[in-house]
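Complex shown without one protein chain; remaining protein chains in place.
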Amino acid sequence: MFSLRAKSVCLCAILLALAVYSAGCATQASKKAEFFGKVEPPPGQVLRYISGSEPESLDPQVGTGQPEARIYMAFFEGLVEYDPKTMEPIPAIAETWDTNKDSSEFIFHLRKNARFSNGDPITAQDFVYTFRRGLAPALAARNGYLAYEIKYAQGYNEGGSFVRDTKTGKFVTAAEVEPEAESKGQSVEPAMPANASPHAAELAVDKENPSYDTDFHHFMHEPVRLVVAGDEKGREKEFKANPKLRAALENKELVPVKAEDIGVEAIDDYTFRLSLTQPAPYFIGLMPHQFFRAVPRKAIEQWGDTAWTLPEHIVTSGPFKLKAWKPYNEIVAVKDPMYWDAANVRLNQISFYPLEETTTMMNLYKAGEVDAVFNHNVPVGWLDQIRPLKDYMDAPEVAIEYYQFNTTRPPFTDKRVRKAFNMAVDKKALAEYRKIVKPLTAFTPEGIFPGYPQPKGDDFNPEKAKQLLAEAGFKDASGKFDPKKFPINEVELTYNTAESNRQVAEFVQAQWKQNLGLTVSLKNMEFKTFLQSRAKLEYKGLGRAGWVGDYMDPYTFLALFSTVGGDNGTGWYDPKYANMLKEANRQSDPQKRYELLAKAEAYMLDAQPVIPLMTNATNWVKKPYVKGMYPNPGTLHAWKFVYIEDDRAKWDYGVPKLTSDKPTTAE
Amino acid sequence: MFKFVLRRLIITLPMVVIVVSLTWGLIRLAPGNFYSGEKKIPAAIEKNIREKYGLDKPWYVQYGRMMGSVLRGDFGNSLRYQGQSVNQILLMTLPVSATLGLFSYLIALLVGILAGTLAALKQNSRLDYASMALAMLGLSIPNFVLGPLLVLVLSLSLYWLPPARWGGFPSWNLVLPVLTLSGVYMAYIARLTRSGMLEVLRADYIRTARAKGLSERAVVFRHALRGGLLPVVSFTGPALAFLISGTVVVERIFALPGLGNYFINANLNRDEPLIIGIVAFISIAILLFNLLVDVAYAYIDPRIRY
Partner (left out) sequence: MNEERSATDRAQTTGQPALTPLGTPPEAPRDPDIIHTSPELAVGEGDVRSAEMRDDTIVGTSLWKDAWRRLLKNKLAVFGLVVVAIIIVVSLVGPYIIKATTGYTYDFIPPDSKLVKSFPPFQAPDGSFSGAHPMGTDNAGRDILARVLLGGRISLMVGIISTIVSLLIGISYGATSGYLGGKVDDVMMRIVDVLYSLPYMMIVIVLLAFFGNRSPLGQLFLLFAALGAVSWLTMARIVRGQVMSLKNQEFVQAARATGVTTPKIIFRHLVPNALGPVIVYATLTVPSVMLQEAFLSFLGLGVQAPLASWGSLASEGIQNIAIFPWQLIFPGVTMALTLFSLNFLGDGLRDALDPQMRKF
């Protein structure tokens, strides 16, 4: 009895092991190939692309994520588009654009043949509508803050009010109530009083184009009006922050900020002007963002803010239009003949597959059922095998990863302790372990912004780290650092559940253990729980964070620490830093501005509210026959340039160059 | 019997109300919101969102509104997936999950009962050991391992079957997910059947039946199988309800647009209407399947009375 049953057990175990091993070997053998899996171009210029998780919406002003952005780039077009290689703005519906001297005003010249998918022309009025809709409080778009640089946009979006003197009919200006101290929290928010920059009063009349001299333009150049909160409660708060305000509001009436007050203007059908609260040279880089892509007024007004995206109602403005939308299954985009540049659009169809499981994506890719996958989908463990292949793509990304300190909770209230923890992490070793990322000591991604004099943070220095900790009081009788004195139970490294986050956390934990003798416990959390603990500063010690730039400018990173209760979740805020940033943005010379930004960054790094870890890298695969897709810093692809190449000689072998104009093969 | 069934059907509605209310409370207690994301939203925008979705109203107003929509059978729109209504999502995903679940369970039932019965009849024979060893193998390989293994061998090495995605019914795409899913259930059923049968085969009434001179086949099929399947029947109720309401792991591995995937993401996204809708559906399914199980008890074993 024993032997018989035991035999069958052994047999099963052996069979299982064999099956697993042979499967492993079978695939290993096929790895000798040039590419990962099958390479047979699909017929009929059809691209099958895995775009990430199921999109929140097909409304470009509603969906906020990158998976959505990739899909919107097929259906909607803005004034400008991302360059497929560098992500710099390139002409789209706007053929050309000018800015005024200090980059606080942009004028876009629209092409006359741009049309929606229903044949309606796309005019400057459509952009006025698009911007106003995006900011409407009723839409409650989460990306609304991106447009806050536009004059009175924030006031409108927040439901604020102007203040008018009932007797004189004049509006109270921001300058009148400006608080003496510059250190107030509000002072950095654009539409707030302290932000009344002097240039606003200058009104330069364009002599060549007298028609540009409109009443609205004059309104935009009036002294900046005061905007107060629309509700009683909000105003009370503001009164507390600025005592002058209460007096200024006596016997005045409140006039709600309307959509028409926002600094967007259709000078004529094909000329569109943006007026900003302050100089913002980087703002043009934000214009290709999904939030600013043209949406169809007629359809939205007819069907409502959500129903217009249904396949039977949707009207689009991009090179492709919607053919079918099967949630969690596929979104089919077909070439739109109405598109102004339809003659140059080569793909007939794009099938977007919403998928989340990395292994499944790679399986589909390998079996030749999809042609490309989105970013960060080759597991690190596979890189040694896949990186040498000719269809693997990586390049530096406009994204960083870092750990942030809870600076409101001991022991990290002490800057020396924060610095010590930073110095005890060997970022070069970490980068080697993660294989494609670059070590980072600063807070802006390395090598992404040409000409930016990026400062350097502290280097790896375990000895100095121990010394700093000893200085902070964690020392034994001889004055040397003693790990036993450190309140290690007050420190945890918290991260949201993801395999890559765990791997990095384990590595950093080992670093601290080896270099400081401190074993920091790790704690993973489900995403939304994690976000809450971070936002409310409930986490102990350290939390994981990452940031993907909204546009190609260091400011998108540095601005994280520019507000009191801002995005950063560290509890660190320094008005001096905020002012340094503001100062830099007033600078119209780009190089000088960069230098000032770099100075601000160095100042922030010195305070060490974060441990910078790495500049991320894009990391994905595409079949060699897919041309016109590049590993640009945001992995956002302008689909109109993409096509399927049947001629093997013209395929991409390796990562295509990101700089030259002609897409030739590299390496 | 009729009265019993009627009573259980009537009780379904209050049960759903209880389940939905508890779920609603849970969602309120859970940290985070459907709109919270990596980027912290400015307070003013958060206020706009809360106003838009009525989250600024007192809790009883929100609860009343939610309960009203549940009782009307219209769960409203998903908060995460703008423009998709919960009812539509249920209608769309249900056929996928049901096809997958029922198909897998059917296969599992067939193979499992057959193997379990044979094993019990030939206790301690080669056949018994072989089928039970296989069953145990099926149990010890979790489906998140079995699925990728099958894909690796059958679709990436041999290129016989597509590795993932939904292809409608019937299609080759179904083969791997169904195999993956049925593996564990097959094992469960085989083992439960075997032990149930062993129990029954020793019972007096089987002895009597044999003594009466009935053929072995008649004894097994007409008498033993009925009682022997009792544990399987108990297991089937929850298992089926669970299968139909989606099986996350398999849906994710094979990228199938089923209910399970939606449900997991709805939980992670704190998508209240979607969670409520799916939970209401699941609770109805569980109540109905368990009612069926109870009815089946009485049919299988005449001694069971309610």
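So that you can tell them apart, the chains are marked A and B in the order they are listed, and the count of residues begins at 1 in each.
Definition applied: a contact is a pair of C-beta atoms (placed from the backbone, for glycine too) under 8 Å apart; a residue touches a chain by one contact, two chains touch by 3 or more.
These figures come from a predicted structure and were not determined experimentally.
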Exercise. Looking at the whole complex, which of A:509, A:563 or A:588 touches the chain that is not displayed?
Worked result: A:509
Exercise. Per the definition of touch given earlier, which of A:219, A:239 or A:382 contacts the omitted chain?
Worked result: A:382
Problem set entry | From A:53, A:125, A:529 or A:579, residue that would touch the chain that is not displayed | A:529
Problem set entry | Selected from A:429, A:537 or A:602 as touching the chain missing from the view | A:429
For this session: With the full complex in mind, choose from B:76, B:163, B:177 or B:231 the residue touching the hidden chain.
Result: B:231
For this session: Touching the hidden chain in the full complex, which residues of subunit A are there? Just list them.
Result: 1-2, 5-6, 9, 13, 16-17, 20-21, 23-25, 27-28, 358-359, 379-382, 384-385, 429, 432-433, 497, 499, 502-503, 505-507, 509-510, 513-514, 521-526, 529
Seminar exercise, completed: Note that subunit B touches the absent chain at residues 11, 15, 18-19, 22-23, 26-27, 29-31, 136-137, 139-142, 144-145, 148-149, 152, 156, 187-188, 191-192, 194-196, 198-199, 202, 227, 230-231, 233-235, 237-239, 241, 263-264, 267-268, 275, 278-279, 282-283, 286-287, 290, 293, 297, 301, 303-306
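Here is the rule we use: only the chains that are shown with their structure count from here on.
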For this session: For subunit A and subunit B, let me know how many angstrom lie between their CA-based centres, rounded off.
Result: 39
For this session: Show which residues of subunit B lie in contact with subunit A when the two form their complex.
Result: 30-33, 35-45, 47-49, 51-52, 77, 80-84, 89, 92-93, 124, 126, 129-130, 133-134, 136-137, 141, 148-149, 151-153, 155-157, 159, 162-166, 252-255, 257-258, 261-262, 265, 268-270
Seminar exercise, completed: Seen from subunit A, its contact residues with subunit B in the complex are 1, 4-5, 8-9, 11-12, 16, 19-20, 23, 26-27, 30, 37, 53-59, 62-65, 137-142, 144-145, 154, 157-159, 306-307, 309-310, 326-329, 353, 355-357, 359-360, 363-364, 366-367, 369, 526-529, 531-533, 535, 546, 565-567, 569
